[in-house]
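For reference, the structure I am asking about is given below.
Missing here is one protein chain; the remaining ones are kept as they sit in the complex.
Per-chain numbering from 1; labels A and B assigned in written order.
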Amino acid sequence: MAHMPTEAQVHQHTAPTGFIRKYIFSVDHKVIGKQYYFLAVFSVFVGMILSWLVRIHLVWPNAHIWGLNALSPAGAPGGVISPEYYLSLLTIHGTLMVFFVLTTAPQAGFGNYALPIQIGAEDMAFPVLNMLSFWVTFLALCALISSLFVGDGPPISGWTAYPPLSAVGRSAGPGQGIGQDLWGISIALFCAGSLLGALNFITTTVDLRCKGMTLMRMPLTCWAWLITAILSLLSFAVLFAACVLLILDRNAGTSFFLPSGLLVNGTLQNHAGGSPLLWQHLFWFFGHPEVYIAIVPGFGVISHVLSVFSRKPILGYKVIVACLLGIGFLSFTVWGHHMFLSGMSPYSGFLFSIPTLIITIPATIISLLWLGTVFGGRLRFTTCMMFALGFVSVFVTGGLGGMFLAQPSLDIFLHGTYFVVGHFHMVMGVAAIFGMFAGTYFWFPKMFGRMLNEGLGKVHFAITFIGVYCIFMPMHFIGLEGMPRRYSSFVNDLMQPLMPVHKFMTIAALITGASQFIFFFNLFWSMYKGPKASENPWESTTLEWTVPSPPPFDNFGGKHPVVYHDPYEYGNVQNGKDYVMQTDPAGQPARSQ
Amino acid sequence: MSLTSDPLATVVQGDNIGVWGGGTLPYAVPSKKLGMWLFIVSDAITFSAVIFSYGYLRLAATAWPRPFEAASITNATVMTFVLLSSSVAMVLAVRASSMGNVNAAVAWLVATALGGVIFDVLHIREWLGLIEQGVRPFHNPWGTPMFGAAFFSMTGLHMLHVTIGVIYLLVIAVGFGRRKFSTVDVEVSGLYWHFVDLVWMFIFPLVYLLSAKTN
Partner (left out) sequence: MEHSETAGLKIVFSVWFGLLGLTVLEVILAYRQLPLETMLTVLMVLSILKAALIIAYFMHLRYEQASLFVTLIPALVFVLIMMTAIFADSSRLAHMRPLIQ
């Protein structure tokens, strides 16, 4: 069949010139990947500061925090965080972290950068659409951040924005006027950007693989990005609909999510006919695939990196692919486990609990295969490898908490407690972030042509690894004791004995947070002053390591690579190397497939 | 390296994994078309979420009005015919473009867009009529206030897609006429237009027919 020219091949004949075309409105996937990455770096920085404010307030509720009075005189008079402002801070923290950090960098950041090169393509299938996706996402971030500065502050409804609180408007509380509208607009824009990105990723992976790059010869990173893109394509559509309906409820007087007879702050609302449960269904139908969108790219990076730095082929490539597909499929069947206590049909509790428990199986298999990959390998303890091994640890730890929450009978007690907070922070706030760190330490040489400092990296890892356990493991225990989440202070005598635990976690959070500045310093210093990187500093087999660091604008200098091998040919020493590049026509495979 | 000694030759050529062996388009459609199909799948899910929300609330409601008189149903039926006919015009446009007949393709594209405009005009007229009768997103004279909300949001979302489609088709028509766009671009715009028609196939019965005044 005819190989019809794609948009990428038609457009990428000449390198872009001029600052705007090269760095601002660039259609080069490498630039766009970096743009997404730095958008995530900015977001995680802001999100981390917000988390410090939250944690400080829990332990020192009357602390006068410098700068807050200027930011929000109503929310933090004299710099003392009010209960409503506490909720505002954690709303923006959650929204920033889940959307603008975990749904951008792992997929749109690293994926945009590395996918085309790893499959031997010059660029993504739709470069202009790619650029549009980034700028739409950027606009979304602007809308969200602006909610901190306009009106009476950000919304207080959490990143989950449950109605009636989120739908009735200003009468529900501070931030529920323009703040919530900005949130809705931001998320709707984000959905649009994600949708465009998703169809770009899928089309690129299907159509632009170079000769010899069969699907089963793709690095596992590419499989992870493909499956994540499919999840994004299918799930963000529902969130978009939900946000549109929420915006209508707030501004057009509709009542999709608002029942009749609602008394808000003493005022009877005019709405009738809607159901708050409908929002929960729509939101979590998106929300559960979303958390897999956040973690699956990490699975890909870790699978990839563990093999590279163990100098061993990944154990069970096909099984990992099957497990990733299984996780993707099952992720659409479990959303009700966020709603066990919502008042939904009791039969649904049982029906959602079963697939929630089943989904642990492929995740466990993947974790075991990672251990099997590392076992017996000639480990190279680079910082990247440390974060990869750390990922295995924190993901298993955090995931185990999910097994408790999956059971409605236990969730009756654990829902809305710190147990949940500890669980999702371990898997998303730690494991997924470790995936991002691993990706950074791995691809930094390729992206910037320089090496990150390994000494600083190891210090960063050590403090972070110990720190995150100190912050998030105790949350499981205080959650089991019944400590509720999203409470700005605890005056109940029952909770007072647990306050020292909060103090411990806060101090750990501040130290761990401070140590991230080691990483930020390393990142920005090494971009300009780090030692120059060779083409293949990690002795890795995949296609991005066959091109210069950083690569030319069309990745392969006009050549079309041909692939002869699987991506994980490590360990079999031949020609003085213990690895065989995917593009090496001569090398023997490590073992027969 | 010649193809015959290329160890990959046996993989890429002739095998049934050859289509997925890299360097080809496995679905035998240009990338733009695959991209539009993927967009359509996602947009279909968005529409479905809105329609399911309508279903969810209607099934739970006690006083869902059935206000559409014969005139409204006739109007909506005519709108359905117009949209279906515009889809046929679109098929003819694609056919003409693939046969290299630029003028015919442009003409059929414009005809399709015209169908969309007629649809929009009939729709707006209907909206104005309902608004005059007192239907709002938050209130109507006949029953639960959600009737107006569901009606305006579903038909509004659809009308937005039709309008975007009209603009899109006219851009393609002009561009194809100037030989800037190819047959693939016409086909891709056709896919979008048929999708818009397809969504109406669900909105028409679920919104209009299920609220027809039958007594």
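Here is the rule we go by: a residue touches a chain if its C-beta (ideal position, glycine included) is under 8 Å from a C-beta of that chain, and two chains touch if they have at least 3 such contacts.
Here the structure is a predicted model, which is why all the values come from computation and not from measurement.
Trainee: Considering the whole complex, which of B:91, B:104, B:117 or B:174 touches the chain not shown?
Mentor: With B:91, B:104, B:117 or B:174 as choices, the missing chain is touched by B:91.
Trainee: At which residues does chain B meet the chain that is not included here?
Mentor: The missing chain touches chain B at positions 26-29, 34, 37-38, 41, 44-45, 48-49, 52, 55-57, 59-62, 73, 77, 80-81, 84-85, 87-88, 90-92, 94-95, 97-98, 183, 187, 190-191, 194-195, 197-198, 201-202, 204-206, 209-210, 212, 214-215.
Trainee: By the contact definition given up top, give the residues of chain A that touch the hidden chain.
Mentor: Residues in contact with the chain left out: 1, 230, 234, 238, 259-261, 268, 272, 275, 277-278, 281-282, 285, 329, 332-333, 336, 344-345, 347-348, 351.
Convention: only the chains that are shown with their structure count from here on.
Trainee: Can you compute the centre-to-centre distance for chain A and chain B, using the mean CA position of each chain? Integer Å is fine.
Mentor: 33
Trainee: Using the touch rule from the top, collect the residues of chain A that touch chain B in their complex.
Mentor: 1, 3-4, 6-7, 119-120, 125-126, 129, 195, 198-200, 202-203, 206-215, 217, 233-234, 236-238, 240-242, 244-245, 248, 252-256, 270-275, 278, 281-282, 285, 560, 562-564, 585
Trainee: Please give the residue numbers of chain B that touch chain A in the complex, ascending.
Mentor: Residues 1, 6-8, 11-12, 17, 20-28, 30-32, 34-35, 38-39, 41-47, 49-50, 53, 56-57, 60-61, 136-139, 144-146, 148-149, 152-153, 157, 184.
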